Structures are given as C-alpha cells and as structure tokens.
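Apart from one protein chain that is not included, each protein chain of the complex appears where it belongs.
On to chain A.
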C-alpha cells in the first residue's frame, strides 16, 4: 500500500461527483465524502491527510463548507516532507483567508520554513505568506523575508520581493526596511527578479516619500537604461511575445518611471527620449504591443509637462479609438477621460467617434463612452450633443435608458443656454424615459417652468400633447398635471402663443380628462394621484362651468384605499361645493418658486429624516405597488423638513382643512426657525395661498403628498384591522410628531455656514449620503477646507467605514482621519475634514473621485463616484 497515492481515491471521488445527474445527487455524494473525511480526521492518521485535503479542496471549489479541514492544513504544513507541505500550503491559501484566527497558528511553521534548507520549501512559505499574510504576520516575519531578498537562488529572490510587496501594503511602516534590498534587485539580469524588484520599488515609492526620493535620485537613470536595453534587445525566444521582448518587464518599468517622473521635472526630463521611443517604435498590431503603448501613454500623462510627448500620447489614443478591436476602443475611451484634463481640444476632435461608441452594442463600451461624452460637453456643443443623445434615447435598450437619461438631464441642467431649450429637452427625456427620471430632476423642471412666466402657455400645451402620447411615463404625467392645474386656463385659451407653435383646440373637458386619467389609472402611484387631486381642486376654480364634473371626479376618491386620499377628497369636495366665495383665492396660481433657494435646498437638503421614514415595502391590496413609496421618500423628507422652518401659526386654511393639525403646527411653532425657508417642493404640491410664498403654512404640509405617504401604511393597518378611520388619523398625527422630533436636533445648517459657498450633496445612493460644506482659510484662496459628512441612510449599521479620494494633478488633497469608522443605522453620521489645494484656482473647478468601503452585516460594500458639482470658484 502506498500512503501517498491519493490520486486514485481523489480521482474516484471526482468521477463520482461528475457522474451525478442532479444537484441533490451531488449533495449526497459530497455529504458522504465529507463524513468519511471527518471520520478520517478524527482517527488522526497522518497518512490520509494529504488525500483528505486534496479532496476537501475540490469540494470547496464546488461551494460546500470545508472549515473542518482547516486544522489539517496546519498539520500538513508542520510535517517534515515536501509533498505534505506543498499540499498543506495550497490548502491553507484556498481554505483560509487572512481574517481567520487559525491563520496565526501557522506563523511559527512559516518562520521555520522560511529558514528551511530546501529552497523549494522556502519558496512554498514565501508564496503562502505573500498571498494571505495578515498585518500581524507581516510584522512578525518581515525580517526573514527581507533577508531572503538577497538569497542565492533567483527563484527565492523574486518570491521574497513580491512577498515584501504584500508586507509593505499591509504594514506601510515597514517600507523603509526594504529600500536597500529593493534597490539591489534593480541591477539584476534575471527577468523574474527584475520584474518583481521593479514592482517592489514601485510599491515602496507609492507608500513612502523617503523611498520615492531615494529611488528617484539613485535609480531613475538605471531604470531608464534597463528600459532602453529591453526595448532594443535582440530576439530572445524565452521572453518573446508577438515579436516584443518581455512586454511584462516593459510595462513594469514604465509604471515605476511614472511614479518617479510625477511631480519632478528633472526625472521627467531624463525619461523623455525613451518614452518617445517606446511611443513611436512599439508595434501596435498585437495586444502585447498595445498593452505597452497603454502603459506608456499613462506615464506620459502623469509625468511633468512635456508637451511634445503629450501630442504623441493623444495620437496613440486617437488610433486606439478608431481600432476595430473592442478591447482597444474600450481602453481608449477610458484614457481619453484622463486626457481631457490637459488637452480638452484634442479630445473634442474625437467627439463624433466617441458619440458612436455611446451606441455600441457592448455595454462596457457604452458606459465608458457616455461618461466621456458628459465630460466633453460645453456651452458650445451642448445643443448638438444633447440632440444626439436624445435621439439615441428613443431607440436604446431599456436597461441603458436609466443611465442615459440621467446623464442627459445633468448635461441639460448644467449647460442649458436658455429656458425654452431646457424645457423642450426635459420634455423629450420625460417622454422617452420618464419612468427612469429621478425626483429632483422633475422637481427642478417645475421650478424652472414656474419661473418662465412667458413660457407657461407654451409649456402647458406641449405637456398636454406629450402626455396624450406618453401617458405611461409617470414623471411626465406628474409635471403635466401640475402645469394643467396651474395653467389650465392658458391651455384651453391658447394664451401666450409663441411663433413656433401651432394653435391647438383643447376644451376644458379635455384638460380635466387628462387629470382624471391620471387619478383613476390604477398603476399611478400616490404622488401622482395626490398631485392630480390638487390639480382638480385648482381646475374647479379655473373652469367654473364644469366644476360639477370635477367635483364628481374628486368625490370618487372618497372610496380610495388610501386614507389621505379619502380625507382630502372629502375636504376638497366641500371647498368646491360649499366655499365658492373663497375658492378662487384659495387656489390662485402659485407664486413664482424661488430658483436660488431651490438649488441650495436641492444640493444641501438635510437627509436626517429620510431613514426614519423608510418603511419595509408593503404591498397594497388594490394593486398599487410598494415601489413608489421609495420614490416618495425624497419628497417626503423635504416636506417634513419644511416644518421646522414654517413660521406660521394659525391660518384660516388650517382651520378649514385640518383635522388634527393644530397639534402638529404647535410642534413646528415650538421649533425655533431663524429663517422662514421656503420649501418649494411643498409649495409645488400645495394649493396656493394668498399669503406670500415665504410663509409656507403648515396647512400646506397636510396637503402635500408626503403626508399621504407617511400615513399610507397606517391607513392600511387601520383598514386591515377594520378600525374606524379616525383612529388611524390620530395615529398619523403621532407619526408626524416623531418625524418632527427626529428633525429638531438638526436646525437650519445654512445659517451657521459661511454664505460664500453653498453646501453640496457630493454623493447619494440608497444607503449613503455625503454632504460637503466649504470654507476658505483667510489669505489662501487656493485652499478649500471641506467638511464631509457621511450619513447612513440604511437601517443597518456600517462598520469599517473608509473614505478614499483621488484628485487630478492640479489639485492636492489632504485627508484628516474620520471622526469614527462606524456609522450607526438610520441617519448615523461620521465627519471627516479634507483640505484641497487648487493650483489652477480660478481656472479649473474642483473635481474628485471617491471610493467608500464599509461593511454591512459582515459584508463588504463598495461605493464609488465622481464629484463634479463643487461650487464654482473653489
């Protein structure tokens, strides 16, 4: 019997697993094997270990739990023989990761093996350490590894070099210990050692400034010479890839030169010639050559200004972009984004090709191209680019419409030359992709419309026409309903016709039909229905001749399953029927919504209450899906936020409409409000008041959709338990209390901040929001202090929170430590200070990329984004 011949039994197991016809059958086989292995482990026979572990690794790859085999790895590693150690280390790397406590137990074995007389055992230990060591192990074993960098055999030297790379990544403090050893590797002839040595050198330079200075001074010329030698080298079959000698070495050398040249004009100067040679002489008909050109362009773009080289780089990218190989086009798009930073004009020349890429069948290319296009937009080309994108929106895949429409909206908002163009474009987007458009976008559109008094007639007519064709686009319907409610009279009388318009015939009945459609359509969500109800009330005054019909439509909502809808229907009905004398003043046209205030709010709205409102999704029995609830939360938060700033006490409207509002307005009155902030959203949805818009009233709160949203689930509860409705109403008032309470600790932020730069929402996802507030240290206009506030919008706690940021070359970024690395659930906050210095102050705006990592319930989450909405002039 041969105790090491695991292969037969391992083979048998693999065969029997492969022979399984169903998943259940496979589970059965695996269960039996695992039971056998456990039994064998318990017998503790060293002869079976090798075979057991091999089998466990196979089982592990199939996705079954194998933790019970972890200790077997350690035992095998501790055995004296090479075969046992080899499989033991392999198992260790596969079955364990650096976060497992068990791993610490292997430190001692590793130390012994690093000092083993057999170099292949040393190699195994270095490989394992390099692949999975934790920070503690790195610290413990760094001296051994450092020593092995000088080992006689190149196979060990190269492994030690990469192992050191891992060590300094884990423990950057150790970097300086490796500087000398790394520099000795740069003189090697053995390619493996050279490649790994250059890699280690690169790593040290990015971690440690001292190392960077050292290598820049001592090694730049040597590395340039190595690159020249390899570039000019004669054919070497061992290293040849498609006619190029060792492209991997090329690439690593270019990479390390990039770090050495970045920020240092002298070093950059030294490498100009060789970079030019690589850029012009490298064969570009094979992937290997293109990979080198790619790296070369990166280096040229990162080192100090050598404009002739940059022309070469841009030309290479231009060639890449017109390449037929999708891979090459993809990387070209990616790199042109970086190239914009120093040569916008050159990239603009490729606009047509880039636009074509937006329409590519390949999602990866489309996504890159769209990002790039949005960076290319400026005042001069916005109309043409937007037209192209909107044309494509009509025919693009459904799953691309969300990204595409979001980009178009942000382009239109940012660069719109005039209001009518803005409104036209937004109407097109809402018509084609309205269901993908975010709330803040259509809210902003309403604000713009409200401000464009000369376009009210034009807009309401355009919306009317659009909504007849695209009635399934929810956000289009909402904007249309709002406008019809406000400007219905302009619609039916063709008031304010522009020269470009054809007159249309719309009767009062036609206008009401559109609104009625929206309120009765069963897949309209609550926001839409609520807006429709308000619009009907308004139209009852604009169209007195058909107010009876309007009243009937309103009254039908008495039967709505949503309590708020029921209640408002009854109240509105009573206004229409019994208070004709005050009706017209009640529902006057909205005062113009203040754009500036809206923009500040939109950028800096406080999210504190959002998470408290997040409710588990409920399925409403009448088929109204729960999804819109989520959409509504945005709206809701703003509405609720308005409460503390509303300064009104008793208003006649309140008496008229409120059920239990007295208490809630008392609550809001109790909250000191230094500034009567206008909540425009609130105003948008509310019926107008005769009082100036600045005094938003709490009565308006009640009419807003957010309340309906808040109350909806309560209403449902009430219905399902068949409790009398008024109980639910009381409950809803309680809900409002809670929300207001939740809000009171965050008083108006704008008051305390310097007025110079408005705060921004730098990033927002469903789970996380980041706000930036800005201040400038006096006497230093280039520098901006940014206070970043991270807010957890989810119901789960975030741990191990890390914020990383990167900026283009003209900026310098310093990050202070964050106030904590844990964000408590539902509104928990962490703050972190950043200092940005803009060397192009006054010429270029701030821009930043960021990456946020954290854990939720033990799972890693990564979020990323680019921040382009910094206030100008920072």
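Keep this in mind: a residue touches a chain if its C-beta (ideal position, glycine included) is under 8 Å from a C-beta of that chain, and two chains touch if they have at least 3 such contacts; residues count from 1.
Note that in this section contacts and distances are computed from a predicted model.
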item	value
Chain not present in the shown complex, as UniProt names it (candidates "AP complex subunit sigma", "General transcription factor IIH subunit", "Large ribosomal subunit protein uL14m" or "Trafficking protein particle complex subunit 2-like protein")	"AP complex subunit sigma"
Per the touch definition above, residue among A:48, A:113, A:246 or A:594 touching the missing chain	A:246
Among A:191, A:216, A:529 or A:583, the residue in touch with the chain that has been omitted	A:191
Full-complex contact with the absent chain, from A:347, A:811 or A:846	A:811
Contact partner of the left-out chain, one of A:215, A:572, A:598 or A:803	A:803
Absent-chain contact - pick from A:16, A:177, A:364 or A:845	A:364
Positions on chain A where the hidden chain makes contact	1-5, 11, 14, 18, 54, 57-58, 61-63, 65, 67, 81-83, 86-87, 90, 93-94, 97-99, 118, 120, 123, 126-127, 130-131, 155, 158-159, 162-163, 165-166, 169, 172, 191-192, 195-196, 199, 206-207, 238-239, 241, 246-249, 251-252, 259, 262, 287-288, 290-291, 294-295, 298, 301-302, 326-331, 338, 361-365, 367, 800-809, 811-815, 818, 821, 849, 851, 858-860, 862-864
